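A single protein chain has been removed from this complex, and every other one stays in its place.
Chain IDs A, B and C follow the sequence of writing; residue 1 opens each chain.
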Amino acid sequence: MQIMKNKYSIFSLIKNAFSYHENWQRAWRDPEPKKEYEAIIVGGGGHGLATAFYLAKKHNMKNIAVVEKGWIGGGNTGRNTTIIRSNYLWDASAGLYDHALKIWEGLSQELNYNVMFSQRGVMNLAHNLQDVRDLKRRTHANRLNGIDAVWLNTEQVKKFCPIINTSPDIRYPVLGGTLQRRAGTARHDAVAWGYARGADEMGVDIIQNCEVKGIKRNGDSVEGIETTKGFIKSNKIGVVAAGHSSVIAGMVDLRLPLESKPLQALVSEPVKPIIDTVVMSNAVHAYVSQSDKGELVIGAGTDAYVSYTQRGSHDVVEGTLKAILELYPIFSRMKMLRQWGGIVDICPDASPIISKTHIKGLYFNCGWGTGGFKATPGSGDLFAHTIANNEPHKLNADFNINRFVSGDLVDEHGAAAVAH
Amino acid sequence: MFLINCPYCGERDQSEFSAGGEAHIVRPKQPTELSDDKWAEFLFMRKNIKGVQLERWNHTHGCRKWFNMARDTSNDKIHAVYKMGEKPPIK
Amino acid sequence: MLNYNSTIIEAKEFSDIKISEVEPTLKINLRGKNRDFVTKIGKELSIILPTDPNTSSGNKELNLLWLSPDEWLIYSNDKNNLKTINSLEDKLFNDISKTKLGSVTNVTDHWIMINLKGPKIFDMLSAGCPFNFNKFKDSKGAVTQTLLNHVDVIIHNKDINNLNLFVRRSFSNHLWLWMNDSARFV
Partner (left out) sequence: MMSKNLRIANSNFIDQTSRISFKFDGKILYGFKGDTLASALIANDIHLVGRSFKYHRPRGIMTCGSEEPNAIVQVGNDASMTEPNTRATEIELYEGLEASSQNCWPSVNFDIGSINNFFSPLIPAAFYYKTFMWPANFWKLYEYFIRKSAGLGKSPTQPDKDIYDHRYLHCDVLVIGGGISGIIAAKTAAKNNLNTVLIDDKNNLGGTTLFQQNECFKINNSYSNEWLKKEIETLDSIKNLTIKTRTTLAAYHSYNYLLARENLTDHLDLNEKKDKIRQRLWKIRAKKVIIATGAMERPLIFNNNDRPGIILSSSIKKYIDYYGVKCGQKISLFTNNDSAYETAISLSNSGVSINSVIDIRDKSNSLIVKQAEKLGIKIHWKHTVVNTNGYKKINSIEIMKLSDDGTAVVGKKIKDECDCLGISGGWTPRVHLFTQSGGKLKFRDVDNVFLPDKSELDQISIGSCNGDLELDEVIKNSVNSINKFLNVNNNDYKNLEIISSKEIDKKNIWLLPSDKPFGKTKPFLDFQNDSTANDIKLALREGFKSIEHVKRYTTTGMATDQGKLSNMHALGIVAETANLKMGELGTTTFRPPYTPLTFGAIVGRNVGKFFDITRRTPIHDWHVKCNAEFENVGQWKRAWYYPIENESMHEAVQRESKAARDSAGILDASTLGKIDIQGSDASEFLNRIYTNAWSKLEIGKCRYGLMLNEDGMVYDDGVTTRLGENHYIMTTTTGGAANVLGKLEDYLQTEWPELDVYLTSVTDHYATVSICGPNSKKILSKVIPDLNLSDKEFPHMSFKNALIDNIKCRVMRISFTGEHSYEINIQSSYGKSLWEKCFEAGKEFDITPYGTETMHLLRAEKGFIIAGQDTDGTMTPVDLQMDWIISKKKYDFIGKRSLYRSDTIRDDRKQLVGLLTDDPNEVLEEGAQIVLETKKQPIVMLGHVTSSYFSPNLNKSIALAVVKNGKKLKGQKMFVPMKNKTINVTITDTVFFDKENKRLNA
């Protein structure tokens, strides 16, 4: 069923202003689950909603549902620091993340929803000689993979972001860095809401406050899901549950190579523009950008233990701000306004899983660790392809579960580290 | 920051410890006999439980002893600590 | 003649804190598990090996610090007496390590021993140490291993407001500077 939505534009804003904005339509419906769907996506985060959107748009599967335990975009989509880049080391990752980046570049128009993708550039700093080798290696690989990435020496780093302390006297001086200009940030809520609105318009049922309690299987294939809103039938189930992937997998005794760990982030009070790019440093572990609202958005690290509490330890936050003040001593009088935590599912090789499983009709998209947001559109597109065709797209073929058996890992610790 | 009761040194701040992941994953005595799948199970596959999980911790900055902990990963509550080789106090 | 080099500059006096390095006393790391080991050590040193956590034993010459159920640190009060150092180390090594009772390792220069005196030393420590000193303060002979401004340390309570603090040599200069900086503000 198709619902024509009124198109968003400055004109629709003016038009609605005259009726005191009382005639705006709902961005998405709030339906009760049907008995059966062609496919069910478990998890209403950015990745899940994008998957549904592309299933409907590219694979003409309209009779599908997204079931979400809480409210859409309430997990890591709404908790990350919204950094988007594709300067990954290995060909497989480069292909995956740059595919996503290309979609980002036209996403606001594709969704008719301003996701505020802002290509203000992402800079990765080097603080020791091995950093320099690794970053240069990545830059070369990126260039040959057609990904824009350049090496900057210390002066160029300073020029691109003058507030960085590039003095040679600091404990770990900045020895240079890489810059990807096409990279940047986007508005996290808008991504979830934009995909939801788009998917809903094509008939996708977005079912919130609906928790999956079990997966019904018949021999080696799936038949549907038990939820808090009853049983829903479907022989294609795509799980995009991030931190809770292992919990869902446990329902069919499937073990995944994942650990769910707390990842924290924080914002400062809003101030007038002071830093207009994204700067990341793995060695000193600090990364920061400034939101359009003026808040410094700072990502902290993960804790080493498993936790589903969405809280981490204070030492991690202290360690991060320590690094921030080392690189930006001018921020010492800035104030932390809000800190929060998310649950990130981390793979041993710091690369995701977008894969079929040995159970027919059951698909997993997980293991994005600390860096899933940037991949949202690509991840959704490729996962949709995998579900629709029961075969991976060539861009996600390498990200199968089986790599942990064969040993053919996609080790991105260097490119990923914690900093996203 | 947790307050962890090291079975040897007593209650200490979390910062003195490091987490070692899921406990009771015994290294196969005869790895060469194992299939790639079984070996992968040992290497990478984890329960990653939401709820009470048995896990390894090390008092890195104290007595440097490894020990086990039963902790509820849904609220971080520590139910018990026990020494290596001891049976888990709760199922 | 080879000469001795300290890592640490001069002793520092603050209003309520005195920080000074104590020059190379003998330090030996002991490892062992079984009862024979414990009794043997007792005989060799005529000191009972402390087996209660976070405690120590000793006599005029030597201190034995509990570090873990199978690890102890011996250190001598007596300064730069190379002879005793070498002889005791050899003796123990022959009687413990060679007889497979445990291990004996000379760590004299692995650890730098810093003495802290004064009514405010615990305030200075708590500027960078998560350990709860409330009880420790008043229990003479108590031992703890913990972190001080992210550096591993062993702390031995010698007497009221009188501590011996052990830090690995390569960290000692850094920690020394930090302690002096902290002392300014207590």
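FYI, a contact is a pair of C-beta atoms (placed from the backbone, for glycine too) under 8 Å apart; a residue touches a chain by one contact, two chains touch by 3 or more.
The model shown is predicted, which means the values in this text are computed figures rather than measured ones.
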{"item": "Shown chains touched by the chain that is not drawn here", "value": "A, B, C"}
{"item": "Sole contact to the chain not displayed, among A:153, A:390 or A:406", "value": "A:406"}
{"item": "Sites on chain B contacted by the missing partner chain, in the whole complex", "value": "1-3, 13, 20, 26-28, 30-32, 34, 36, 39, 42-43, 56, 58, 60, 64-66, 75-77, 84-85"}
{"item": "Chain not shown, touching residues in chain C", "value": "1-7, 24, 29, 31-32, 70, 82, 86, 97-98, 100, 102-111, 123, 126-134, 149-151, 168-171, 173-174, 177-178, 181-182, 185"}
{"item": "On chain A, residues whose C-beta touches the chain left out of the figure", "value": "8-10, 12-14, 17, 19-22, 24-30, 70-71, 74, 78, 91, 106, 108-109, 112-114, 116-119, 127-130, 132-141, 143-146, 163, 170-172, 187, 189-190, 193-194, 208, 268-274, 276, 290, 292-294, 309, 311, 313-314, 317-318, 321-326, 329-340, 348, 403, 405-409, 411, 413-414"}
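In this section, only the chains that are shown with their structure count from here on.
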{"item": "Graph class of chain-chain contacts, one of line, ring, star, complete, other", "value": "line"}
{"item": "Averaged-CA centre spacing for the pair chain C and chain B, given as whole angstrom", "value": "30"}
{"item": "Inter-centroid spacing, chain B versus chain A (mean Cα positions, whole Å)", "value": "30"}
{"item": "Distance from chain C to chain A - Cα centre to Cα centre, in angstrom", "value": "50"}
{"item": "Residue numbers of chain B (touch at least two other chains)", "value": "1, 15"}
{"item": "List of chain B residues in touch with chain C within their complex", "value": "1, 8-13, 15-16, 61-65"}
{"item": "Contact footprint of chain B on chain C as seen in their complex", "value": "53-54, 67-69, 71, 130-132, 144-147, 152"}
{"item": "Chain A contact footprint on chain B (complex, rising order)", "value": "1-2, 14-15, 18-19, 21-22, 36-37, 40-41, 43-50, 53, 55, 71, 73-76"}
